[in-house]
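Every protein chain except one is present and positioned as in the full complex.
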Amino acid sequence: MKKRIGILTSGGDCPGLNAAIRAVAKSAYNKMDVEIIGINDGFKGLINKDYKIMKPEDFSGILTRGGTILGTARTPFKKMRKIEEDNVDKVKAMVINYNALALDVLVVLGGNGTHKNANLLREEGLNIIALPKTIDNDIWGTDLTFGFHSAVDIATDVIDRIHTTADSHDRVMLVELMGNKAGWLTLYSGVAGGADVVLIPEIPFTIENVLSALKERYNNGKNFSILAIAEGARTQEEALMTRKEFKKHRRNLKDPSISFSLAQEISSRLGFETRVTIPGHQQRGGAPTSYDRVLATQFGAHAIELIEKNQFGYTVALENNKIVSKPLEEVAGKLKTVNLDNPLIQAGRLVGTSFGD
Amino acid sequence: MKKRIGILTSGGDCPGLNAAIRAVAKSAYNKMDVEIIGINDGFKGLINKDYKIMKPEDFSGILTRGGTILGTARTPFKKMRKIEEDNVDKVKAMVINYNALALDVLVVLGGNGTHKNANLLREEGLNIIALPKTIDNDIWGTDLTFGFHSAVDIATDVIDRIHTTADSHDRVMLVELMGNKAGWLTLYSGVAGGADVVLIPEIPFTIENVLSALKERYNNGKNFSILAIAEGARTQEEALMTRKEFKKHRRNLKDPSISFSLAQEISSRLGFETRVTIPGHQQRGGAPTSYDRVLATQFGAHAIELIEKNQFGYTVALENNKIVSKPLEEVAGKLKTVNLDNPLIQAGRLVGTSFGD
Amino acid sequence: MKKRIGILTSGGDCPGLNAAIRAVAKSAYNKMDVEIIGINDGFKGLINKDYKIMKPEDFSGILTRGGTILGTARTPFKKMRKIEEDNVDKVKAMVINYNALALDVLVVLGGNGTHKNANLLREEGLNIIALPKTIDNDIWGTDLTFGFHSAVDIATDVIDRIHTTADSHDRVMLVELMGNKAGWLTLYSGVAGGADVVLIPEIPFTIENVLSALKERYNNGKNFSILAIAEGARTQEEALMTRKEFKKHRRNLKDPSISFSLAQEISSRLGFETRVTIPGHQQRGGAPTSYDRVLATQFGAHAIELIEKNQFGYTVALENNKIVSKPLEEVAGKLKTVNLDNPLIQAGRLVGTSFGD
Partner (left out) sequence: MKKRIGILTSGGDCPGLNAAIRAVAKSAYNKMDVEIIGINDGFKGLINKDYKIMKPEDFSGILTRGGTILGTARTPFKKMRKIEEDNVDKVKAMVINYNALALDVLVVLGGNGTHKNANLLREEGLNIIALPKTIDNDIWGTDLTFGFHSAVDIATDVIDRIHTTADSHDRVMLVELMGNKAGWLTLYSGVAGGADVVLIPEIPFTIENVLSALKERYNNGKNFSILAIAEGARTQEEALMTRKEFKKHRRNLKDPSISFSLAQEISSRLGFETRVTIPGHQQRGGAPTSYDRVLATQFGAHAIELIEKNQFGYTVALENNKIVSKPLEEVAGKLKTVNLDNPLIQAGRLVGTSFGD
């Protein structure tokens, strides 16, 4: 009898989703008699029984394509959090549709929120395999998520471009990168791009430290500086606030983001000309790099190996260069942030990068 | 006797400056007995007699490099405009230093402001050759400026990346590109990137038209839309305002830019999810494309041909695929904006792009 | 009544074909009641009545894609040349199928051979519009073909990469680029990449001149050199041979190509370490650059303007920055090679490039 595999992508998109979808599908067609059911637009599609029966040719030529051929959505996840408390209708709807579609397993590609939801469905008795994707690299249990290194390449390219104009104009340039709770993307692209100051949520900074790093460069004859700033970077003062106080504090600053506040301080107190660049959503778009295609291919192929062995309730992970699997219940709800003894922080400090602490 | 050629880069930087500098230098060393004097940081360097005697090896390996090895500055130009009215000290200083450095000619690489300044110096009797560079492509008298096509490539790449994420998320994405008075960059990258709506200063738009273009796409089954918006784009209402009224009007909108106002309208009136991306200064950075290297090389080489023939007071230009020269006095102070009968606007309309008019 | 437009791509593929196909289709759907018939694999598809009825969604998302969604083939063209002499069966078959498909017009995207074939069909009374594509830029009557600047970008990128390794290793590096009869691609990428020697078919070289250019660089303290060589480059001696003598002469050299022969001479007579790189078919692949997307879009949109006005028997062309049309009979069978007074050759010589002549 044909195995029926459902597949959906959920949460913010990132490069490599299609490469992983392709690997799941190609491996499935190679190893088993299978019908693949593509669920449209993430969990929303499962709730609404919005799906398409896929054919082998649907997975041709998508290895290099950005985005996701299945569509994705963020909203349902937020609503699902509420569901946990006050009603279970939506989870119920998903269980009903999983059964109505006669799925043997549901493969779910997503980030932290998605893993949490995937675990909810597992608790309801569904067969779930999750694949960790996100440009934030903040999923617990895996050394790397696909999408991350593609985003690092894009962010580094932005810093490289900013570099030449900074140098020509004797300016202090601030580049604000994605990453609210985890600073991986800013840390990696900051070091790769040779940023002079790198500010990430895990290392609260003081404005004084940032200013003195800039002054020191100036005193050493450097005519420009580059700051790579995670959108979630915060001062040591802010780090002591509750989430609520913090949000209120930021709103009072009136600047659209931390980078603008900081630029303001730098120009008013040091007299340097500043510019802020926010590459925004380009960090999640376009073709995946070779690194992410390799990783996504390995993750997708491993999902089928698990399915073959009827091992469900896992997320696929990279651990010490090996492709492994981790129980969803261990991973769900946890965040992997940058440790302060991360070797890249050490290396960054050694080559002279200031982390503002 | 050695010919003494001064060279400076002024105004906002752009890809191709070093390629042009290299072409000037290599052609000069090949054709004449020459000493090249690099003036630091644009006209500011000439005012302050801040310069370096260049050697042939200074021009090696710079063809591909972004920025300018001579440095540049914007400020002096603004101050020079004031000088025109109330005193001539700075222009005088430049004339004095030109003579003190015993220059035979000053080669000036820059945009509109620079051409205006270059013409001021020409009127003082200095031998000037200008080379038109800018990502805005708005210099009168030349079909193209170097830097432009590199910026188009970068902006198109941003739109491409945004495309994949827009499609995956059913979103309306707004990309705000550089260009205050001229829409060349937004027009070219908008068409190249397949933007559904392109808004440029030369074609005032109405919000109603933009909304109905988006609704039409939605009715045709398209789940997402891309808008490419020049930072200087304005509504038909705004187009009737004086500069002063316009600025006041925009300040009252509270949004940091036109794109945010528009995003607000789209999401509140059509209910679409929107995101704004502002690539900012990355549009001026990084290595020049092959196109700009070829153009910059031709412009730089032509400058030396003019100098050989003692033809001064010109800017080099591209006209109907030929490298020609135009009197500075004809070019200075004029702006080349997009004509409404530009064939690319026609082609854009034909393939279904809305210009909001 | 619906207008029936056939469309096919023929000859070697190049970046921008899909962008042009999209522009033809989108403009047609916008301007007229139309049915678009995609002919598969070039003229071969027309001969064999191998086609598909296209739908609007077939043209979505293809702007950036390399290759051609219609497929292409070279072979039939060669056979058609024979047809001219000894029989007309294949041309007849095409006329029959054109009529059987009830086409109002056939839009043909291709290079020199394709234009020749298109003209044959025109002579048979068919309504033909041609669009000039090729990485060689050698189609008579148009300043530029789409595909060309994308190939220049790729070739320049190869030269850039070779540059860093040449410099590090004190080597003479030879890069052999596409172009049998026309040297446009090698000329543009050679100048853009800063090649020290550029050899193109239009400027026969002598080995002595190449060697002395390399020696001169060495004497000036340069530790490496880069040669950009068109595959059709030939010595002054070879230039005097008949096509037959020339081919025999080359076969006797035993080296797989001109670059290897030249590398051999350089290393044996000057003692420099040499390496040959042949990027090959990567020069025709991948996404078109923004430049080519804009050009292909304009060409494709213009085709529909001609069709609207019932103007047939033309190829679309770029002339002095304007999109125009040229009678096929004027263009077919002619080759546009590089003129010796091309301004880029002049500029190249000025910056010190040797053309080996």
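Note that the chains are named A, B and C in the order they appear, and that numbering of residues resets to 1 at the start of each chain.
Rule of thumb we're sticking to: a residue touches a chain if its C-beta (ideal position, glycine included) is under 8 Å from a C-beta of that chain, and two chains touch if they have at least 3 such contacts.
Just so you know, these numbers come straight off a predicted model, no measurement behind them.
A.B. asks: Looking at the whole complex, which visible chains does the left-out chain touch?
C.D. replies: Counting the whole assembly, the omitted chain is in touch with A, C.
A.B. asks: Based on the whole complex, identify which of A:14, A:34, A:128 or A:152 touches the chain you can't see.
C.D. replies: The single option touching the absent chain is A:152.
A.B. asks: Among C:56, C:256 or C:333, which residue is in touch with the absent chain?
C.D. replies: Missing-chain contact among the listed residues: C:256.
A.B. asks: Which candidate, C:173, C:203 or C:316, sits in contact with the chain we can't see?
C.D. replies: C:173
A.B. asks: Tell me which stretches of chain C touch the chain missing from the display.
C.D. replies: So the residues of chain C touching the missing chain come out as 9, 12-13, 17, 41, 65-68, 71-74, 154, 157-158, 160-165, 167-170, 173, 223, 256, 275-282, 284-286.
A.B. asks: Over the whole complex, note the residues of chain A touching the chain we left out.
C.D. replies: With respect to the unshown chain, the touching residues of chain A are 22-23, 26-27, 30-31, 61, 63-64, 143, 149, 152-153, 155-156, 160, 167, 188-189, 191-194, 289-291, 293-294, 297-298, 300-302, 304-305, 320-323, 343-344, 346-348, 350-352.
Note that in this section only the chains that are shown with their structure count from here on.
A.B. asks: Going by the contact rule set out at the top, which chains touch both chain B and chain C?
C.D. replies: Touches both chain B and chain C: nothing.
A.B. asks: Which chain's mean C-alpha position is the greatest distance from chain C's?
C.D. replies: It is A whose centre lies farthest from that of chain C.
A.B. asks: To test your reading of the model: what rotation angle superimposes chain A on chain C by C-alpha positions, in degrees to the nearest 5?
C.D. replies: Rotation angle, to the nearest 5: 180 degrees.
A.B. asks: Measuring centre to centre with CA averages, how many angstrom lie between chain B and chain C?
C.D. replies: Using C-alpha averages as centres, the distance is 31 Å.
A.B. asks: Compute the distance, rounded to whole Å, between the mean C-alpha positions of chain A and chain C.
C.D. replies: Centre-to-centre distance between chain A and chain C: 42 Å.
A.B. asks: Which positions in chain C are in touch with at least two other chains?
C.D. replies: none
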